[in-house]
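First the structure, in the form of structure tokens, and then the observations on it.
A protein chain is absent from this complex, but the other protein chains hold their places.
Chain nomenclature is as follows: A and B, assigned in order of appearance, with residue numbering initiated at 1 for each chain independently.
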Amino acid sequence: MSMQQRRPLASIRFWLTLIFPSCPGASSALAQGPQSTPSTLAPVTTPAHEIFGLSLFVLLITGTIFVVVGGLLAYALIKFRARNDEDAQHEPAQVYGSLQVELAWTVIPVLIVVVLFLTTARIIFAIQDAPRPKSALEVTVVGHQFWWEFRYPTLGIVTANELHIPVSSGRQPTSTYLKLLSADVDHSFWVPQLGGKTDLIPNHPNEMWLDPRTPGLYLGQCAQFCGVEHAKMLLRVYVDTPQQFDAWVKNQQKPGAQDAAVAAGRRIFETEACMNCHTVTGTAAKGTFGPDLTHLMSRATIASGAADNTPANLRAWIRDPNQFKPGALMPAMQLSDQQIDQLVAYLTTLH
Amino acid sequence: MADQTFPIPGAVDATRPRAGLLEWLHSWVVTVDHKKLGILYIVYAIFFLLVAGAEAMAIRIQLAIPHNHFVSPEVYNELFTMHGTTMVFLVGMPILFGFANYLVPLMIGARDMAFPRLNAFSFWLTAFGGLMLYFSFIGGFGSYGVGNAPDVGWFAYAPLTARAFSPGHSTDYWALSLIVSGFGTLGTAINIIATALSMRCKGMTLMRMPLFVWLLLVVSGMTLVTITPLTAAQVMLLIDRYLGGHFFDAQAGGSPIVWLHFFWIFGHPEVYVLVLPAFAIANEIIPVFSRKAIFGYPAMVAASVGIGFVSMTVWAHHMFTVGMTAVGNAFFVLSTMLVGIPTGIKIFNWLATLWGGKIRFATPMLFCIGFLFQFLIAGLTGIMLSVAPWNWQLHNSYFVIAHFHYVLVGAIVFCIFAAIYYWYPKATGRMLSETLGKWHFWVFLIGFHITFDTMHFVGLLGMPRSIFTYEPDRGWNTLNFIISCGGFVQAVGVLIFAWNLVYSYRRGKAAGNDPWDAWTLEWSTSSPPPDYNFAVDPVVRSRRPLWDIKHPQDPDWKYER
Partner (left out) sequence: MSTLPIFADESWRLPSRGRVGMFSLIIGESGIFTIFVVAYIYYIGRSVSGPTPQILEVPIFNSICLLSSSLTIVLAEHAIQHGLLKRFALWWALTMALGIEFLAGTAIEWRKLIFEDHLTIRTNLFGTTFYSLVGLHATHVLVGLVGLTLVMIFTLAGRVNQGHAGRIQVLALYWHFVDAVWVVVFTVVYIVGK
């Protein structure tokens, strides 16, 4: 289906780009592969492609209705306007209705609804009830205020905010099944290029699947209002080639680095409140309220995408998380400058 | 034509000697007259329209550029919660009930509503509900200290509203004030139903009622069964918050999904509760300015009743992303699409009414034409959203925001403006300025399209709703800036309108009884009508009693079936 569907899609993209030249970033929004605009118009998974194809079909039908009905409206307004005062003195012929005409224009919408419904239902079942391949990777996604926890039960990995999944190629089709849970309030997992969104609701596990065909970084964010920092609950999905993914898994499965040079920082981590909320495997820190930090430096961002993962930002974050995310649930740690330096030195060894 | 009077008893000069200010205020507070209460409702709603409009402006300033610090996240969340809640409950509902109050008795030839005192009671309940909601800005001790308005979204999804996630009282203000104003709404709905069914003048059978009254009857019937589920759900929320109940408490086995169902069982029919009165207004104005009877009156009635029933079965199309089964999703796709059929019939009937007419482009008609055009688009984007798989992409994005603002502003607010231009002369005895009216129309129209057309695209590019800021590298910057600019153009339009209301009240041209050469009973009495509306109860033989009088040789009752 991919080969047959891609070609018309490409030409439609071309036309869309022509239609919306004023739309900034239109050309990039319609481009293939990963991009910085999380566009729904640049699908890279099977569900996203099916949705995009369906949306073009619906757009065609609704566009036709718009042109026909809008044209009739414009025609009536021009043709039947009162032309001058004298003309306006005489009332037009009064028509009260016509059963035949009413019936005719009831039947047409009924037919359109039937066509639209059948097409839609087919895609709903194709996406929701697709058979689950045995080889599928399973990831449990847990929504927190205001960050994402990712657990790979089969691989024994726990990480946060940056999801790594393998690419699905024609030779090696690999889908990833996400089990969606919430630790507190409702959230919604949405990476537009990878497909539609599904909500994370407490006491109501959900599921969705992805099979991205192009490697790269895909952006998204929480799409269900979840509280004060909802806007900063960003989401990064890395679609890795098989080699990249294997390397990433190997690294994540290692325990936290134990570098004697930064033992002071590690002691602070284990004696201050840090360990109540964060986990670093191989240490006493086993908190689960905040993100797992075992491989903190393998991530490009901190604070669920709110800031780049640099030592300077880490320092500022520990001093006062509110600087990046007012309302973040991590408290300002009230450490001395020296303690913060030692702590950051320790954290930056956690590759 | 404007100064032409008909020999209809009841066209009495209603001016009275001027009273003192206190006496004047007192007369408004204690009034049980449906016309005064109608005006109170409308003035109250216009006041809150300006308040919620100002909130919208603050939202748009904040979003004009990425990483803006115009307001804090906390304040932003309060702003969009209050904007939505205010517009739906303190603007949409009151203004439509205001028109219903003012017009239903006049249109059916009655002297007042069925229960005038209940009417006053309902208005004051609604009014105090609104004041209580806004008192939260100073009185609601919340998680951020003194003065905390509700900040959980107008949909208040559980469990964000639980005590653990929403400490303080802001959520309580939200629930309590809506319960209070909900009872007011319930009272008014009961009143409108009883009035339309039991107070009609002689000869006005149900199938001779003006469509405005028919649609308000349907709306009131729907209100009975849509507001009450919200009230029930909010009572449950308060039980959870105050008595330690577990209705929406996931830890105790409760389900947040239950709140979603209950809220949208209210929330979706609510959209039709708001939009049907807009249809009702268009049903009165389009025929008069096309100089033709409405096309297919029985079909219009049937379509309205049909919309009323079908709209009760579509609520979960707001929940395609919560993980329903494929069959469940398919069911709500179908029911949602079915609403398109009666709605389509209505649009075709309006077109057929225009067809062959002699259309006069006065300001009320301009706004109605704007309504027709925008409602067409809103309906089509509605079909797009009803397609569940596409909805998985569009849900909670700015595409949805664009869609429902097309309905709420493009359709409903445009019709409300049309109604104000059309009936202002009846209520005040003076015409609104046509020049200012046309400026208002064009400025507002242009601003509307700049803002809300653009929102569709930013939604397609993946921008979610309810976010206080966005990352600069997402390609949304220019579009958001355009949207904000459009917002200010609309604000200018609304200010022209407000000025027109004030200016024309003093300087407007005298209206006479029937400035638009219209056909329903309210135009047979003086402007403004006397307290008792009609000195002698009117008697009608057709849907357009004044047409019959004006065209005695060719009256409607010869043709109506």
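The working rule: a contact is a pair of C-beta atoms (placed from the backbone, for glycine too) under 8 Å apart; a residue touches a chain by one contact, two chains touch by 3 or more.
Since we're looking at a predicted model, the values are computed, not measured.
Novice: Where does the absent chain touch, in terms of which shown chains it meets?
Specialist: B
Novice: From the listed residues B:Thr231, B:Thr313 or B:Thr454, report the one that touches the chain absent from this view.
Specialist: B:Thr231
Novice: Among B:Arg60, B:His83, B:Arg111 or B:Arg200, which one is in touch with the chain left out?
Specialist: Looking across B:Arg60, B:His83, B:Arg111 or B:Arg200, the contact with the absent chain belongs to B:Arg200.
Novice: Considering the whole complex, not just the chains shown, which residues of chain B touch the missing one?
Specialist: 6-9, 114-115, 118, 186, 189-191, 193-195, 197-200, 202-203, 220-221, 224-229, 231-233, 235-236, 239-240, 243-247, 252-255, 258, 262, 265, 524, 538-541, 545, 548-550, 552
Quick note on the criterion: only the chains that are shown with their structure count from here on.
Novice: For a test of understanding, state which residues of chain A touch chain B in their complex under the given definition.
Specialist: Counting only chain A, the residues touching chain B are 20, 23-25, 28-29, 36-41, 47-48, 50-51, 54-55, 58-59, 62, 65-66, 69-70, 72-73, 76-77, 80-83, 87-88, 90-98, 101-102, 105-106, 108-110, 112-113, 116-117, 120-121, 123-125, 127-129, 145, 180, 184-186, 188, 190, 192, 195-199, 201-204, 206-207, 219-231, 234, 305, 326-327.
Novice: For chain B, which residues count as touching chain A in their complex?
Specialist: 72-74, 77, 151-153, 157-160, 164-165, 250, 253-257, 290-293, 295-299, 321-323, 325-326, 329-330, 333-334, 337-338, 340-341, 344-345, 347-349, 351-352, 354-361, 369, 372-373, 376-377, 380-381, 383-384, 386-397, 457, 460-462, 464-471, 473-479, 551, 556, 559-560
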